[in-house]
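The block underneath contains the structure these notes are about, expressed in structure tokens.
All protein chains but one are shown at their positions in the complex.
Labels run A and B following the written order; every chain starts at residue 1.
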Amino acid sequence: MKSIYLEKIRLQNPLIHNITNIVAANYCANGLLAIGASPIMSANVEEMEEVPALSQALVINIGTLIGKEAEAMLLAGKTANKIGIPVVLDPVGVGATSYRKQIISQLLAEVQFALIRGNAGELATIAGEDWQAKGVDAGDGNADMNSIAKKVANQYQSVVAISGEVDVVSDGVKTVNIHNGTPMFPKITASGCLLSSVCGAFLAVAEKQHYFDAVVEACTAYAVAGEILAEKLSPTDNGQFYVGLLDQLASLSVEKIEQYGRVNNV
Amino acid sequence: MKSIYLEKIRLQNPLIHNITNIVAANYCANGLLAIGASPIMSANVEEMEEVPALSQALVINIGTLIGKEAEAMLLAGKTANKIGIPVVLDPVGVGATSYRKQIISQLLAEVQFALIRGNAGELATIAGEDWQAKGVDAGDGNADMNSIAKKVANQYQSVVAISGEVDVVSDGVKTVNIHNGTPMFPKITASGCLLSSVCGAFLAVAEKQHYFDAVVEACTAYAVAGEILAEKLSPTDNGQFYVGLLDQLASLSVEKIEQYGRVNNV
Partner (left out) sequence: MKSIYLEKIRLQNPLIHNITNIVAANYCANGLLAIGASPIMSANVEEMEEVPALSQALVINIGTLIGKEAEAMLLAGKTANKIGIPVVLDPVGVGATSYRKQIISQLLAEVQFALIRGNAGELATIAGEDWQAKGVDAGDGNADMNSIAKKVANQYQSVVAISGEVDVVSDGVKTVNIHNGTPMFPKITASGCLLSSVCGAFLAVAEKQHYFDAVVEACTAYAVAGEILAEKLSPTDNGQFYVGLLDQLASLSVEKIEQYGRVNNV
């Protein structure tokens, strides 16, 4: 695959507004800095018109809703739509509770997303498929991920990315599978949250008609970074993987993405 | 000592619901993944019936109460009691403020805990002993930890674990001392919070009549992981200890626990 957007991020250093959770906030900020973007992490209702207006993308992550985050997310999402910056939705654990389902329904109804990114269980839930999620982890089920990605993409007029052993990205018309990554990713917390933020950075530097390509590159770049890192570690080096991923993102190059990337159309 | 529950965690991969603080949330999630469990970190009042119902244990940690966490903790605790999953209480800094004392009193009055785990200052406060705590750190005092553990265990019909240079675990009848660990533990933040979460994972895979054994194994396993790690580091390698502990938890084995564990009855 061809890498176009990584270099643009490094040149343009886009500001990415994250409304995220208390588990992932630090890692998302560090990961965005590593990839070459700038993070701003506000979830304050009072700031949801000004912060998106300063930013080049907005990432909404429902991982831990403790205050008025849901209200902030709706307001920020609408502001971002008005301004025209891309909005990413990470529906963390949407299958776990009716509250999360309701928040996601409302967000999907009132905000136009450039990307919906989650694991198999989260996207199966959004697609209305039968799935046994496990809290915020992917869980098990038999649904076909390519069909689910396509279905959700068409329903919400958004790019959809499903992370897993094989990543699936679809815009409803084109669908690709990305055969990169490592089993280390699900062993650390916030690896999905950070990917959503990284996707935000790639979308921030892409034209609207290239959002699909930008997401494919983002997911491939991220999976390649993890894959290269895992080659050097043992399968129980969870802590080293967590920290080392930041180094890999910072040292990632067009060459590595193009050399390692294994992407095919389905 | 004999290790029984570590392997069960790795096989059953229990889901542990954590209501925890903004300092420790990330480390608890990563540490639970490392030991072989799955974390879910919700503190939202709206989710406190559904999330415990999905989980195999609940860990309540009062480290930073900023929103409606106290309300969420009570509701989640009662739900967990109804369902019959074990509940862990980590009374972080309970001696520091009257608000924390009041929250802990209420939790102890309305929720049945499988385990109360804290440092010397926190348990001395709960026992009503004279103690000079230092914020959320252990502080100094002369109380006998074995008596305090036994007293609190009897009063609340709960296992009690007091972390320190020597760990004490008591169910009110049996009391053991664990002579493992390293002075590095108090040099990193959230090491106690993570131990509480790890105890939650061990309790999740134990029968009720074996909760005491499960907590002894959890505390020993955790102390052994730190001890093995500290052998390879210098006393000022705080950052490496923080990260390396995740690797040690992930690579911990029955053999290591049984070889290193130094546990005696008192």
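Just so it is clear, a residue touches a chain if its C-beta (ideal position, glycine included) is under 8 Å from a C-beta of that chain, and two chains touch if they have at least 3 such contacts.
Please read all numbers here as calculations on a predicted model, not as lab measurements.
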{"item": "Residue, one of A:Ser3, A:Ser55 or A:Asn119, that touches the chain absent here", "value": "A:Ser55"}
{"item": "Given A:Ile4, A:Leu33 or A:Val166, the one touching the chain that is not displayed", "value": "A:Leu33"}
{"item": "Listed residues A:Met1, A:Ile22 or A:Ile104, member touching the removed chain", "value": "A:Ile22"}
{"item": "Absent-chain contact - pick from B:Pro14, B:Gly93, B:Gly200 or B:Gly261", "value": "B:Gly93"}
{"item": "Per the touch definition above, residue among A:Met1, A:Ala43, A:Leu108 or A:Ala124 touching the missing chain", "value": "A:Ala43"}
{"item": "Hidden partner interface residues of chain A, rising order", "value": "15, 17, 22, 25-26, 29-30, 33-34, 38-44, 46-47, 50-51, 54-55, 66-69, 242-247, 249-251"}
{"item": "Chain not shown, touching residues in chain B", "value": "21-24, 26-27, 63-67, 93, 96-100, 134-137, 186-190, 234, 236-240, 242-243"}
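Basically, only the chains that are shown with their structure count from here on.
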{"item": "Geometric centre distance via CA averages, chain B-chain A, whole Å", "value": "32"}
